[in-house]
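Of the protein chains in this complex, all but one are displayed in their positions.
== chain A ==
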Amino acid sequence: MSVVLRAQGLHKILAGDVPTTLIKDVDLEISAGEFVCIMGPSGSGKSSLLYLLGLLDVPTHGTIALDGVNTQGFNDAQLTQLRLEKLGFVFQFHFLLSEFSVLDNVCLPMRRLGRWPEAQCHERAMSLLTRLGVAAQASKLPSQLSGGQRQRVAVARALANDPLILLADEPTGNLDTVASANVRQILHDLTRELGKSVIAVTHDPKFAAGADRRINVVDGQIDPDWQPL
């Protein structure tokens, strides 16, 4: 399988009076269609690693190549453009724009990218919402939806521009058992049916159990031996 994301020698050090090392010497590769979970104790640097891999943050040292493009030395505008085209994000809290309808929220990245005409954006958004089982909510505001529904809308938005990789930061962390099982199932299906890679930070062992691979992060380093309690 082809490698879609390759990180080499990643370091992230927060500058300050006392510099803090968040990520230390991380190497990893993600293949196309792979479902990878990042686990680890609280404060171990899981989210920091995800932000680096998702090009939201830049490493202090090391390189990240996305779809064969080395991003070293890219400026903010270039990284933003890459995120727009190749990455999709789902966060622990749904993070939908509260004043816009569900449909508009899903259309937002497509409108920014400008690859499809407006009518096609609508069509694509509706088909994503249908796939995720929230098509009936399309014209509602996010505040009128349940937590699980919102998270599914967030997944739909993350998939809007047909990204290579979906990055999820504790996507089920804020959901009840039924809803989190549902979201888990959706993310699994995505890798199978659409061939997307998924990188998910999670605390949930059940979530991790279905993953192709588990990456443990302890104190900013990858630790294959660590086990969740």
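Quick note on the criterion: a contact is a pair of C-beta atoms (placed from the backbone, for glycine too) under 8 Å apart; a residue touches a chain by one contact, two chains touch by 3 or more; residues count from 1.
Rule of thumb we're sticking to: contacts and distances are computed from a predicted model.
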- Task: Assign the chain not included in the display its UniProt protein name, restricting the answer to "ABC transporter permease", "Quinol oxidase subunit 4", "NADH-quinone oxidoreductase subunit H" or "YceI-like domain-containing protein".
- Result: "ABC transporter permease"
- Message: For a quick check of understanding: of A:V3, A:A32, A:A65 or A:L84, which residue touches the chain that isn't displayed?
- Response: A:L84
- Given the contact definition stated above, which residue among A:F74, A:F95, A:W116 or A:W226 touches the chain not shown here? A:F95
- Hidden-chain contact residue, picked from the options A:D17, A:D76, A:E193 or A:D225: A:D76
- Note on the structure: Contact residues on chain A toward the hidden chain run 47, 51, 54, 56-57, 76-77, 80-81, 83-85, 89, 91-93, 95-100, 108-109, 111-113, 157, 161, 169-170
